[in-house]
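Input: a single structure, listed below in structure tokens.
For this view, one protein chain was removed and the others were kept in their places.
Right, chain A next:
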Amino acid sequence: MKTLSARRAVWLVMKRELNTRLRTRSFVVGTAVMLLVLIGVVTFQAFLAGSKSTSTVGLTGQSMGVAQQLQAAGAQTGQTIKTVAVPNAAEGREKVDKGDFDALVSGSASELKVLVKSTLDSKLRAVLDQVARQQVLDATLAEKGLDPAQVMREVSAVSVGVDAIKPKDPDSDKRLVIGLVVVGLLYMSIVTYGVLVAQGVVEEKSSRVVEILLSSVRPWQLLMGKVLGLGLVGLTQLAILAVVGAAVASATGVFTLAGFATGALVWGLVWYLLGFLLYATIYGAMGSLVSRQEDTQSVVGPVNMVLIIGFIVGFNLLIQSPDGTATKVLSLVPLFSPILMPARISTGAAASWEIVASLVLTGALVALLTWLGGKIYGNSVLRLGSRIKLTEALRG
């Protein structure tokens, strides 16, 4: 007689999940849509990085002489200043009012007057101030018989020597962006594929096929195969997104695939697996409490809620301070680690002991929840009919 080993049972269930899910239109379309969104985000970043602020300044009367100085001073602070000469103040005023000009400059070089619609942009103000002061300085130096150009050369040669206790990583902004993308992707993948586990369990209950399945495989084998199968489908999707996203990012020059970006991707995939395993069994267990697809939402809702809270709180904490105490503490709580820790790793804020501690804690919780979820599932998967109370399912 033929026998079915536990490993083969899990493998068969897993293979079925892979076969049926990877071929569905929703997987292909879903992945394509997510890719488009990701590419959109990356190219938007590229666009932002490429564009510098541009101001248009109208010049009238004597002030027309400072056009070159304005442009030069603007360029030093990373601004593009476009100057337009206007024959009279009235016409310039009209253009400021219409919004064609950000500012209208008039008056002599040493006494510049600026007309704006409501407020003067602070960067533009600094540039204009500098130009005016330079005029005064040049005049004074010339009066004292000094060469202004010579003095300026000496002045610019001097700068402050800076020693930073914690030097800011020049890539820190890019790291934060990657961190946030990782948070978003992990949250989305864990919720999506977790809910798919619950729906798969309910599908087997509502179609009654579970009774046939359980006449040859054990409940834990069925649940484990399903969790592993769907987890791999999610991993496949994430890997596609990561590889294509990284390729597009380096092609558009948003960031090169430096060490930290590769590290972030690898850690992201590791934490996806841990996070998925953490939540998937619970999703499956919750699904086993109901017998109709319509009731799925009511049982998976609370699990979703935990993930949503982790996502929203984590996202905001990260933006405010990736290395703040609150972020640190939350990222060590196993339920939230899978979303927060990879983000902190990619921002470079996580110490190695924190990474190790969160891996150990999450691993322990995975074991506990898998045991608990398996128990709930085993006790309730064959009980058709009305929704089963969680306490009942735990008692068995």
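Keep in mind that, in the parts below, a residue touches a chain if its C-beta (ideal position, glycine included) is under 8 Å from a C-beta of that chain, and two chains touch if they have at least 3 such contacts; residues count from 1.
The definition used in the following text is that contacts and distances are computed from a predicted model.
Taken from the listed names "ABC transporter ATP-binding protein", "Polynucleotide kinase-phosphatase", "Xanthine dehydrogenase family protein subunit M" or "FAD-dependent oxidoreductase", the protein name that UniProt assigns to the chain not shown is "ABC transporter ATP-binding protein". When the full complex is taken into account, the listed residue touching the unshown chain is A:Val210, out of A:Val210, A:Ile282, A:Leu332 or A:Ala393.
Those residues of chain A that touch the chain absent from the view are 1-4, 9, 12-13, 16, 19-20, 203-204, 207-218, 382, 384.
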